[in-house]
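Only a single protein chain was left out; the remaining protein chains are all shown in position.
Presenting chain A:
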Amino acid sequence: MPRHYDLCARVQNGFRARLRRIAVPDTKMNLAIANVLYKEGFIASVNRGDHIQPDTDYVSTTPDNIATRRLWLELKYNNDEPVLKKMSAVSKPSKKIVMKVEELQSLAAGNRAQFIKGLQPGEIAILTTNYGVLELRDALEKGAGGEVLCRAI
């Protein structure tokens, strides 16, 4: 069961290698984080597919094909530069980071909270809340705190 930092590494490496699209393990958490990245505009699309290529038509996940299931993320580049420069995990198995709404507000303002640096202009943080996996500002709108999974800039 790959953790969220596995996705961070794959996405960051894919952008650095200037790949067009990358295949990551097809899990609910990966899908949720990929959806947030898509909504924020870091990736162009999220597709389910094979280990070779994305599906053109719908293919249901069965015990026969489960091993080949992947999520394909189409990466974006602008002005000869990757749109996502860095994606790193915040909460790690060695140190879990769970934040309250006040701490999230201070992160959003650019100030430090719990030894985590504040967000810079253009930076996002993805956290899992009781309302699901959300970006930091969406979580603040809902008034929800939670475990801060990763940050992307």
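Everything below uses one rule, namely that a residue touches a chain if its C-beta (ideal position, glycine included) is under 8 Å from a C-beta of that chain, and two chains touch if they have at least 3 such contacts; residues count from 1.
Here, contacts and distances are computed from a predicted model.
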{"item": "Name of the absent chain as recorded in UniProt (options \"glutathione transferase\", \"Small ribosomal subunit protein uS5m\", \"Helix-loop-helix DNA-binding domain superfamily\" or \"Cell cycle control protein\")", "value": "\"Small ribosomal subunit protein uS5m\""}
{"item": "Touch criterion as defined above, residue of A:Asp6, A:Asp26 or A:Glu40 at the omitted chain", "value": "A:Glu40"}
{"item": "Candidate in contact with the missing chain, chosen from A:Pro63, A:Pro93 or A:Gly122", "value": "A:Gly122"}
{"item": "Identified contact with the non-displayed chain, of A:Ala9, A:Met29, A:Val83 or A:Ile116", "value": "A:Val83"}
{"item": "In chain A, positions touching the absent partner", "value": "40-42, 76, 78-79, 81, 83, 120-122"}
